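One protein chain is absent from this view; the other protein chains keep their places.
For chain A:
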Amino acid sequence: MPPSPDDTTSVYKPQRVSDSVLEVREVTKRFGGNVAVDALSLSVSRGVVAGLIGPNGAGKSTLFDLLAGVQTPTKGRIMLDALSIERTPAYRRARLGLGRTFQVARPFPALSVVENVMLGRHDQSGEAILPNWFTPRKVHRQERETLGKAMDLLRFVSLDRLATQPARVLSGGQRKLLEIARVMMGDPRVLLLDEPAAGVNPSLLDIIMDRIATINARGVTVFLIEHNMDLVTRLCSHVFVMAQGRLLCEGAPDTIARDPRVIEAYLGSAAA
């Protein structure tokens, strides 16, 4: 049931996508009297790079928190493939293949860059106490393997030369790259990127965009919040626009940019 482009009814009907990897169904999040996300539904198709844009206060970050499990919705369901995950704790969602990065990058500052990345792996036997004492060889073997993969990922984001440095020495943009390497260590199916371009200098921005495209080309679905429209236009095949906790519209980036409702939401009714 695709919406006609000149659909002018006030309540927006989301598009139904047959093969959705991540689906939000009628999700509401209230903070006291404030409704941050209001009965919102959307569906991210498998294998795409989808963008989420909207003016400040639209509820984008809250929606991401709900998806990642930092918050639980007041109402509604969130589906990862066929699994309903809205009550699943954040750590388990990560293990289910839902990776995320943060708006302000959160490396572990005292840990070395490479160990930041190594932490991203899920099935490490050495992360339990007893194997370290009773099957140390297995732990060691696995740890060397993890190290190898972590170094590959650091080369992928061009941070391999800083591998042994504590993560606190990294610049803002490098931290964003580190987070991408770290989350990729867990082989996610879906990657939530919260403003990957925020606070990144222009020379790093190209690298970040290129790496996101490469990750997507390897089969990972990417869903990102971004204010940088250049990035959204170049990377995303599908864009969702949020305003006041609701989905305003969705579609290809160039149609979205021309949509009067979007212009109105960003600039106020006078501009429309």
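The definition used in the following text is that a residue touches a chain if its C-beta (ideal position, glycine included) is under 8 Å from a C-beta of that chain, and two chains touch if they have at least 3 such contacts; residues count from 1.
Keep this in mind: contacts and distances are computed from a predicted model.
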Candidate names "1,2-phenylacetyl-CoA epoxidase subunit B", "cysteine desulfurase", "Branched-chain amino acid ABC transporter permease" or "Elongation factor P"; UniProt protein name, chain not shown: "Branched-chain amino acid ABC transporter permease"
Hidden partner chain, touching residue among A:114, A:153 or A:193: A:114
Option touching the unshown chain, where A:36, A:183, A:209 or A:232 are the choices: A:183
Positions on chain A contacted by the hidden chain, ascending: 68-70, 89-92, 94-95, 99-100, 102, 106-112, 114-115, 118-120, 122, 124, 126-129, 132-133, 136, 139-140, 143-144, 146-147, 151, 155-159, 161-166, 169-171, 174, 177, 182-183, 185-186, 201, 203-204, 207
